[in-house]
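Starting off with a structure, shown below.
Complex shown without one protein chain; remaining protein chains in place.
Our next item is chain A:
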Amino acid sequence: MSDLTSAGSAVGGAPVGGDGPTTEPSAGGKERSTSLWADARRQLLRDPIFVIAFLYIVVVGSMAAFPKLWTSQDPRACSTDRSRVSPSWEHPFGTDILGCDYYSHAIYGARPSMVIAVMATSGIVIFGGLLGLLAGYYGGWVDTIISRLMDIVLSLPFLLGAIVFLTVIKRQNIWTIALVLFALAWPTIARIIRGSVISSKDLDYVHAAKAVGARNSRLMFRHILPNAIAPMLVYATIVLGAFVAAEATLTFLGVGLQAPAQSWGTMISVHQVYFLEDPWLLLFPCGLLVGTVLSFILMGDALRDALDPKFR
């Protein structure tokens, strides 16, 4: 396991799907291949923090994808005569101010957060990754233009920029929020890719491939990009958590999803005034939210340790 050949050359470097925390290695598992990914998988499965965080994300992901799996109650079936009833066997999270079942609301509330985070993250991975690749590979004026563009977007503080865009757009739904998060966050990933492309485009095997007559696109996607996948994957995992938090923050500030929509952010912002009388109304959504963000960050940390041979 220790005879890792090269830091970046992911053996069998088929591009790993960039839109989620997939840790599936591309190399077959039968023969003891010591590719970066197989090694990383072995290390990750032995890391209890990663496994717990991963299981938590699987749970939240299944809430988002199949809410029916977790609850049979309808979060829209409300009756005001049971407003703010504390948790009981029938309503494990109690009921909210309008007398709706809070547990099913929390389950259904996972979907918007996760959908926004996944859409925005896939967007920045594809778009930011492509621009970073172009800027790093071609250099020169292409790099200048793309870098200035990145500077411009990065100079807007994230939260302020999101507030401005959502205020002027005026239609706040899952799509626009994902779009705004995407528009403000792509430069960071483009920078990461650009840096790692620049550092690997002068490696000997790239020159060799060029000498053999490989086209630009083959050089970029087959020989250079696999080097950048590890840092991209780490960042994408962390940014998923950041986007979940950002959605809730924007909703809380009143520029995100609006009340009839169900999300953890609306749960928190609607019930924040009842914190002292009925703290569970806030503790459940806050707990789910913090758990999700924490899991993504811990997974990102574990991935970084596993994918960076320097830490071994």
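Heads up, the rule we're going with is that a contact is a pair of C-beta atoms (placed from the backbone, for glycine too) under 8 Å apart; a residue touches a chain by one contact, two chains touch by 3 or more; residues count from 1.
Rule of thumb we're sticking to: contacts and distances are computed from a predicted model.
**Student:** Looking at UniProt, which of "Phosphoribosylformylglycinamidine synthase subunit PurL", "ABC transporter permease", "Cyanoglobin family protein" or "2-oxoglutarate ferredoxin oxidoreductase subunit delta" names the chain that isn't shown?
**Tutor:** "ABC transporter permease"
**Student:** From the listed residues A:Val59, A:Ile97, A:Ala209 or A:Val290, report the one that touches the chain absent from this view.
**Tutor:** Answer from the full complex: A:Val290 touches the omitted chain.
**Student:** Looking at A:Ile146, A:Val255 or A:Val270, which makes contact with the chain not pictured?
**Tutor:** Of all options in A:Ile146, A:Val255 or A:Val270, contact with the hidden chain holds for A:Val255.
**Student:** Decide which residue listed in A:Phe158, A:Phe221 or A:Trp280 touches the omitted chain of the complex.
**Tutor:** Missing-chain contact among the listed residues: A:Phe158.
**Student:** Go through chain A and note every residue touching the omitted chain.
**Tutor:** 148-149, 151-153, 155-161, 163-170, 241, 245, 248-249, 252-255, 268, 272, 275-276, 282, 286, 289-290, 293-294, 297-298, 301
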